[in-house]
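Of the protein chains in this complex, one is absent; all others appear in place.
Chain IDs A, B and C follow the sequence of writing; residue 1 opens each chain.
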Amino acid sequence: MGEKKRIELDYSKIESDRMRLNVGPQHPSTHGVLRLEVELDGEIVTEVVPHIGYLHRCFEKHAEKMTYPQVIPYIDRMDYVTSMNNELPYVMAIEKMLGIEVPEKVQYIRVIMCELNRIASHQIAVATFGLDAGAFTPFLYFFRDREYILAIFEKASGARLLFNYFWIGGLAADVHPTFKEDVLAIVKQVRKTNKEIEDLLIYNKIFIERTANVGILPPDVAINYACSGPVLRGSGVKFDLRKNEPYSIYDRFDFDIPVGMGEVGTVGDCWDRNIVRMREMEQSCRIIEQAIEQMPNEGDVQEKLPKKIKPPKGDIYMRAENPKGDLGFYIVSNGTDKPERVKARGTSFVNLSVLPEISKGYMFADLILILGSIDIVLGEVDR
Amino acid sequence: METTNFVYNLIPNETIAIIVISVIPLIFLIVYALLAILGELKISAWIQERLGPMRTGPWGILQPIAEVVKLIQKEDLTPDSANKPLFNLAPYIIFMGAYASFAVIPFSRYFVPSGINIGLFYIFAVGSIAVIGIVMGGWASNNKYSLLGAMRSVAQIISYEIPGAMAILSVAVLASSLDLEKINIAQEGGIWNWFIFGGQGSWSKIWVFPFTLVLSLIYLVASLAETNRTPFDIPEGESELVAGYHTEYSGMKFAMFFFAEYANMFVVAAVLTITFFGGWNSPFGNFMQGPGWDVFWFISKAFFFVILQIWLRWTLPRLRVDQLMYVGWKVLLPFSFICFLFISLFKMIN
Amino acid sequence: MLEYIKNVWLGFWTVIVGMKITFTHLFEKKVTVQYPDDRYPIPPNARNKLHLEPTLCNGCTSCARICPVNCIKVETLRVVPDDPEQPMIADGTKRKLWVPVYDIDFAKCCFCGLCTTVCPTFAIKHTVEFEYSTYSRDDLYVRFSDMSPEKVAEKKKMLEEFQAKEKAAKAEAARKAAEEKSKAEAQAKAESSPVTESKESN
Partner (left out) sequence: MTINEIYEQLKEEYGDSIIELIENPPCDSSIIVKAESIFDICHTLRDKPGFEFDYLMCLSGLDLGENLSAVYHLYSMKHSHKVVLKTIVPKDNPKIPSVEKIWRTADWHEREAYDLIGIIFEGHHNLIRILCPYDWEGYPLRKDYKEPEYYHEMKVPY
């Protein structure tokens, strides 16, 4: 229907009063407690200033006083919709420092859990993105499926959201006997729902009009802002840590990296970022199927560890591909059982910093969609 | 005063008769609004594979009553910095606009509250009152979100009245009248005589069908915009404007907005029924035709369109404000002009 | 122009497609349940409210030490060797510590499950119970110890007596040892240097 939407105003010719509007910290579409100070000219956004820190829980300060295993429950709470993925880089970093090889079975379970959690996270991202655009029904279809995934997590780890499942040197517990069948059933269900959502939401003309050509993030800007995950790939940059720097056992699987191609608009718009998430769900399904096939049935899930985990003196930076982008942990060890410093490079924190850059000149309703397409979780922004 | 209104003829005292006649639509409106709220809750729930309200009464059918009771009990807040007279007046003005439309809606050939001969014109006139209430409420709230919502609403309703009016005008052309009763009578004799198929006349009227179909769709879309329903609910725009023009309202005043929205939904559904879908007429010719059946057919047809509106709401995302203008001015308006032109030509040739 | 017609048609058609999908869902089986009446099953290993089996706890306090939020408070008393009650842990080993205080503050608990994995006797474990909201935050502070205050006082007294006795015995022993030592030293001195009388001997 409409053409290109970015409206450039020449303020030397137009005299207009601007309005400063506080979006948040309590607003239905800020996905948490984010405050955006928006300057509006009519409905057109001229400036966005994000104010964060409303959910600051001093993770890094806490981590200094915890022993290494005690930090893991805190890591769960950073990006609370992708707890499994959050734990992975941390435990990998400690394992690398200690020089532990985890058992084969553990690796496979970790990958399956991470990919399931990736699906769950992307489901929330697409669902809330639809909700921002005003479509309520797809939101609940996704949440229905997400419940099935969480049920698997609950059966394996005991918790539905904050798992504390990946431990240094292994897992907290072995998976239940029907794990493989459950996971395959979910993969089937996820594919079915995705097909339906594509018709209902993604290729809906109204949705395309709302999201295409909106919030365009060029690839060079995306890299300069160190964006990662679907935000980076939506801009057409084929970069995925699972492929480019395979960690864990991701080099054993055959999967593609979906990138934004500007099918309905320009490369790097909101629709591209969204479709990358939809397609990544399919790739995750493929990884899960391969992993289920290769996974050994027998085996221990916990490596023998000393009672007190004392990594050698030094520092390490480990990152892994989270659903939202690469999450990095910079861990400085001083040789005792407590870390000197654990710095988390929050994916959402970095991705959110690009918002003021890409939302200028669009309408206020677009700002909400751009924010939704970045897919932030305030727990990770503020930590 | 000559009238076909049976209540008027039943009661000898004129004043009492008028009061009774005006109260009947109000009672109907309240009952309908409760049903529509229940319908909205249940249909949205079933579409989303939920059960919906289940606790109040069997299958939760008393839920709307519980909600009304809750809203009455709630504290009626008025913001400190609001313009109080306007703030308090706005919801009632909106409701009045919706309620006034019921004056001319012919429920049956024997019950038209007030049969005036420019009924269509009247409905369009009082239907626009709602926008005044919305602007009043939005501006008086002294809230930036409300103001944005109110301003959007003005632009939206004014833009969409034109294609809507064009669609209705073509029916006026076909019926040669603005009187809703006459329009109804012109569609008597089964589904083939409805204006969506060109009204009464020879089979050559089938040439009109594509145009009346498009016009009825245009009116449906325009009416969605006028009642602020999804996909045109941008004045409320829950995800961006919190609740738009009624962000600051609570309690009974909020309930008034709510009622007015549902009342407006019925009005536009009724107008669509009357103009294109035969009004009180049975679709089977003389079968199931009569004063009692009139009410049944009219209300069930109108309810179908109300349900259609609800169904659309839980399917579609929301448009953006400039796209809304685009759809109104660049899609609906040209199409309605073209269709209107062809229908006028057809009428002239016949 | 063609683009325009195509867009209008697409707008119309995708709405129809969407309505078709929502219509089919209208009659599908509902996934929500009437919660307190029907509920989805909770797996037995679910990590919900903590429960301590006091007869199993041996008072090692490793749970309190591993807890990341410090919601477990454990105090222990040593068992006196000649205690007439002869306390045993349910698994048959002899108890070395009484546990007069074992409190969990569920308002703080983060359900990470670390305490259950370090417990050597499997005394503390998560249950499937998750509905325990209360009107007061104080009600979430749960005391698990099975010892009555009188018993605690008694044991405390017993321990104090025992400790006093032990102290006395120790002092006695120390005194004896010192005496012996001094005696031996004096003897040694006397033997090694009989000429000079040393001051250190006293």
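Here, a contact is a pair of C-beta atoms (placed from the backbone, for glycine too) under 8 Å apart; a residue touches a chain by one contact, two chains touch by 3 or more.
Keep in mind that this is a model prediction, so the values were computed, not measured.
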Which displayed chains the hidden chain touches across the whole complex: A
Contact with the hidden chain (one of A:Leu21, A:Ala151 or A:Ile223): A:Ile223
Sites on subunit A contacted by the missing partner chain, in the whole complex: 52-53, 56, 58, 60-61, 64, 96-97, 99, 223-226, 237, 239, 244-245, 312-317, 319, 326, 328, 330, 332-333, 341, 343, 345, 349-350, 353, 357, 382-383
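The rule is short, and it goes like this: only the chains that are shown with their structure count from here on.
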Contact graph of the chains (line, ring, star, complete, other): complete
Most centrally placed chain, judged by C-alpha centres: A
Gap in Å, rounded to a whole number, between the CA centres of subunit C and subunit B: 64
Shared interface positions of subunit C, touching two or more other chains: 8, 11, 15, 18, 21-22, 25, 31
Residues of subunit B touching at least two other chains: 47-50, 314-316, 331
Subunit B - residues contacting subunit C, complex: 43, 45-51, 54, 311-312, 314-316, 331
Contact footprint of subunit A on subunit C as seen in their complex: 7-8, 10-11, 13-15, 17-18, 21-22, 25, 31, 40, 42-43, 45-47, 66, 68, 110-114, 117, 126
In the complex with subunit A, residue positions of subunit B that touch it: 44, 47-50, 144-145, 148, 152, 230-231, 233-234, 237-240, 242, 314-323, 326-327, 330-331
